[in-house]
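Removed from the display is one protein chain of the complex; every other protein chain stays in position.
And then chain A:
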Amino acid sequence: MKPRLASLLDYYYESMYPTLQALEEKRLTILSSLKKAALMLVFLGTVLFFVLSRTNVFTPLHAFLLSAMSGFLIFMFIYRHERAGYDSLFKDLVIEKMIHFLDPSLIYTKMDSIDEREYERSELFSEAYDRFSGKDLVCGEIEGVKVRFCDLHVEKKVRTKNGKEEWSDIFSGLFFVADFNKTFHAKVVVLPDVAERSLGILGTWLQGVNPSRGELIKLDHVAFEKLFVVYGDDQIESRYILSHALMERIVAFHQKIDKPLYLSFVDSKLFLALHYTKPLFEPILTRSLLEFESIKAYFELLTMITNIVTEFKLNEKLWSKR
């Protein structure tokens, strides 16, 4: 039976709380150092502004921008330096413990991620990328199903209208891989249906002529069709994978999570990507660790991820996978 929130509460106060007190002290020390650094930098920035604006080289606006930028950059340097150790300790004392509490067989590696080949193999995002990074890799078996998931960030370099280069997200969020409960050879990609929702019939036509994704698979599930567009290379096998029951579960999962959801089925594996705008397992420096509420959010997120196996019934294997 899976651990529940009530048992986490007991675990939190019995096993985690004593160690979290030391971490909480560190958090308060960091906050205090950052406040002091901020005050100091505001003071130094003001001095620098007056010095620069009195010279004939800079206008007051330029002097203000230069001093503010310098102050901000120095502050960001101090901020990153101060919280680096704290983040690492937080993951050891909170995230890893919580993962083991959910399932002791799962292995957590805070600095590792799913590799690029696996990301490319999923065929979820066809855009070329320039930067690939990830962390918080979890591997193991849930209900007899092999799973791997991590927090992934994939970006590309884009040129703005002003000619400047910027990093733009291709994907940021949870990337989850699991063994699927059926053996198949076709590739099926399920993407959020943006074109049909915004352009109607024209959108459907455009989806049909998209050569990079394969054949458009029109499915006989109204709610699923409204939410997703499906591409595959075999009409029959795509429907073998996406049975009515699975489409039903995907729709229910999507409604519950309410985040852009991407799925693909390749080489008898399920790839799932959930788009998050913020990092998944990073600590929030302004929240006390001694309050259960701040821990609860991480627990709920981890429970949601580990429940994917049972929500999609990946553990109910067909004959060929036994």
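Here is the rule we use: contacts are C-beta pairs under 8 Å (C-beta built on N, C-alpha and C of every residue); 3 or more make two chains touch, one makes a residue touch a chain; residues count from 1.
The working rule: contacts and distances are computed from a predicted model.
Asker: For the complex's missing chain, which UniProt name, "Indolepyruvate:ferredoxin oxidoreductase, beta subunit", "LemA protein", "histidine kinase" or "ABC transporter permease"?
Answerer: Answer from the record: the omitted chain is "LemA protein".
Asker: For the chain not shown, which residue from A:F101, A:F132, A:Y240 or A:F292 touches it across the whole complex?
Answerer: Looking across A:F101, A:F132, A:Y240 or A:F292, the contact with the absent chain belongs to A:Y240.
Asker: For chain A, which residues touch the unseen chain?
Answerer: 182, 218-220, 235-240, 243, 318-320, 322
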